[in-house]
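Got a structure for you, questions after.
Note that one protein chain is taken out, while the other chains of the complex remain in position.
Coming up: subunit A.
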Amino acid sequence: MSTKRSPIDALWDFFCSLKLTIITLILLAVTSIIGTVIQQNLSPQEYLQIYSETTYRVLNSLQFFDMYHSWWFLALLGIFSINLIACSIKRFPRVWKTVHEPVLTAEDSLFRTFSNVEEHVVSGSPADYRDKIAKLFKENFAEPVVTEKEGKIHFFAQKGKYSRFGVYVTHLSILIIFLGAIIGNLWGYKAFVNIVEGTQTTKVWPRGSNEPLELGFAVHCESFSVSFYPGSNRPKEFKSILTVLEDGKPVSEELTNRPIIVNDPLRYKGITFYQSSYGPTGDPIFNFRVKVRETGETLDLVARQGQMVKLPDGGGFRVVQFAPSFQNFGPGARLETVSADGKRSNFVVLQAFPEFDAQRGGDYIFSMGEYKQRYYTGLQVAKDPGVWVVWLGCFLMVVGCIIAFFLSHRRIWLTIQPVGQKTGIKLGGSAHRNQPAFELFFDEFKKNLKNEIAS
């Protein structure tokens, strides 16, 4: 007969080993660093600006550019999960038994397994000490179970037996979080959409794909605005006013003209819209006040950038260029006028200085009024049906950690037995966790026992 283990047993032992846990944890920590040093998910062109072609190819074949989704990182997480499950399956039944069927009577063989033991030989009979010791247990530890057998008196007491299960709650929580992440990956998506003010969309564009997804409803952007803290370029608020529509009608009062700001998203049918970016779209529309120098008559004219606007004398003007901040003078536009006989001239008007153009000496004096720039709002769109599973896992992890770390299952056994004419007292104890702290406690307990039997 061969004493060799079968391959299945060997594999099982491999996955049950704690060495594997520690190595996997350290490997996960070390490999995770790669992704923080190498920027992830850039385009090949961007990588080739940073790395040589050879380096790029090597790193790419190792999947270092999307390493958290690489086969080897996922494999590491897989091993981690299997290890977690195997360890728990292996140890759980034993722990269940330890908790529910404790050994009440400690024999010498059991005492030999404790690292914390104490023996005393005292005069008198075992019965003399019974009550004293029961009281000692009660005052310094917990109510003991007392068993009398063959002239021996056995004491057993334990504290915090359910703390044994904290670790399993924690392990389970990690698996639940993984499950939530998988659900989110399979049935959820992350997308984005840009909506121009005054328009609506029924589609969003998932990340890394050119095919849009149908929402099944429409999101209308009434307006977008950005505000800044006074006297600085620090943005204060990005705000979109959105309305959710189905069959052309708003779905609810609450989702009509609903302001969306960063940290206050909009949710509808499991899909969440987050304020993410914005930008100008199309040409701005300007209001100009034009004063005819000769007559003093004023005209209010509206111009779109680049569009020629007629003036009373048969000529015209257009906005060639516009900047929201023109050399630190605030909004300004470069105008071009064309006179009736085709003469062109080019100059700048600034919104903040309406009288400025008078100095130019032209036939018309331009001053720039309000202008309207249309914006689009950039929204991130997320659907993640697994997120609640993840939160459940997180909750269990915190609960499990607290049970596992702050509570420990401590057990103390004590046996009183006749030794010739005298009485022997044997004391032993163990904690399933945090031995050094238990040793300190046990030393104290030993001292109390010594005082108790001496009195």
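What we mean here is this: a residue touches a chain if its C-beta (ideal position, glycine included) is under 8 Å from a C-beta of that chain, and two chains touch if they have at least 3 such contacts; residues count from 1.
Everything below uses one rule, namely that contacts and distances are computed from a predicted model.
A.B. asks: The complex lacks one chain in this depiction; which UniProt name from "RNA polymerase sigma-70 factor", "Heme exporter protein C", "Protein translocase subunit SecD" or "Ferrous iron transport protein A" does that chain carry?
C.D. replies: "Heme exporter protein C"
A.B. asks: Among A:Leu11, A:Ile26 or A:Ile182, which residue is in contact with the omitted chain in the full complex?
C.D. replies: In the complete complex, the chain left out is touched by residue A:Ile26.
A.B. asks: One chain is left out of this view; which of A:Asn263, A:Asn328, A:Gln421 or A:Ser455 touches it in the full complex?
C.D. replies: The missing chain is touched by A:Asn263.
A.B. asks: Of the residues A:Gln63, A:Gln307, A:Gln380 or A:Gln417, I need the one that contacts the missing chain.
C.D. replies: A:Gln380
A.B. asks: Extract the touching residues of subunit A with respect to the undisplayed chain.
C.D. replies: Residue positions of subunit A that touch the missing chain: 18, 21-22, 25-26, 28-29, 32-33, 35-37, 39-40, 68, 181, 190, 229, 234-238, 261-263, 265, 272, 274-276, 380-382, 384, 387, 390-391, 394, 397-398, 401-402, 405-406, 433-437, 439-440.
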